[in-house]
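Left out: one protein chain. Kept in place: all the others.
On to subunit A.
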Amino acid sequence: MARAAPSPRSDPAARFDALYTACYRDILGYALRRTSQPQEAADVVADTFLTAWHRIGDVPPGDQARPWLFGVARRVLANHRRGARRHGDLAARLGAELARHPVVEADAATGELAEIGRVFRSLHDGDQELLRLVAWEGLDSAGLAVALGCSANAARIRLHRARRRFAKALRAAGVAADGLPAARTASSVTT
C-alpha cells in the first residue's frame, strides 16, 4: 500500500504515468471506501487524477506525492457531495466495471462490531476521516500533514484529539473489542 512515489520530474507525462501507476490502486480504494455508488467512486478517481494531471507541477516529490493525492481526493469527494464537478464521461467505463462488484458494509454486521461502527459514526466527520486516513490508508502524521495541508505538528495534535474522543466515546458506549476478528489488510479491500 505505501509504495514509493514516482520520481521523474522533467517530463510531465512521464511523471503523471509514474504517479498513476504507483497510486491508482490506493486512490481507487480510497474512493470505494467512502462512496456508496460505483459511478461516484469512479468519478472521484477520475477527477483526482485529472487534477493531478492539471497540477502535475505542484505534486510534491517522493513519499509526499501519495498523501498529496489523498488530499486532492478528499476535496474532490467533498465537491461531489456538494453536487459540484462531475466527469462521468471520463469515468463511465470504470464506473460500469465497479458496479459489477457489490460493496459489503463491514459495520452492517451485528453485535460488537456494529456498535463500534455506530460509535465511530457519532464522531465529528473530521475526526472520522483522520482515523480512516490512518487505519485505512496507512498515513502517518507526516502523510496526514500533506493530505490535510497543515504542519506535521498540527496533524499530530489533531490525531491525538481524534483518538482521545474516539476512546472516550467507546468507553461511554461500554464497547470492548475482545474477541473481534483481526482487521483485514488494507490491500484486500479493493483487490
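Note that a contact is a pair of C-beta atoms (placed from the backbone, for glycine too) under 8 Å apart; a residue touches a chain by one contact, two chains touch by 3 or more; residues count from 1.
Methods note: contacts and distances are computed from a predicted model.
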Q) Which protein name, taken from UniProt, belongs to the chain you can't see among "PASTA domain-containing protein", "Nitric-oxide reductase", "Succinate dehydrogenase cytochrome b556 subunit" or "CbtB domain-containing protein"? A) "PASTA domain-containing protein"
**Q.** Contact residue for the chain not shown (choose from A:77, A:98 or A:146)
**A.** A:98
Q.
For review purposes, identify every residue of subunit A that touches the missing chain, sorted by number.
A. 9-10, 12-13, 16-17, 20-21, 24-25, 28, 32-33, 45-46, 49-50, 53-61, 84-87, 89-91, 93-94, 97-98, 100-107, 113, 116-117, 120, 124-126, 129, 131-132, 134-136, 148-151, 154, 157-158, 161, 163, 166-167, 170-171, 176-178, 180-184, 186, 188-191
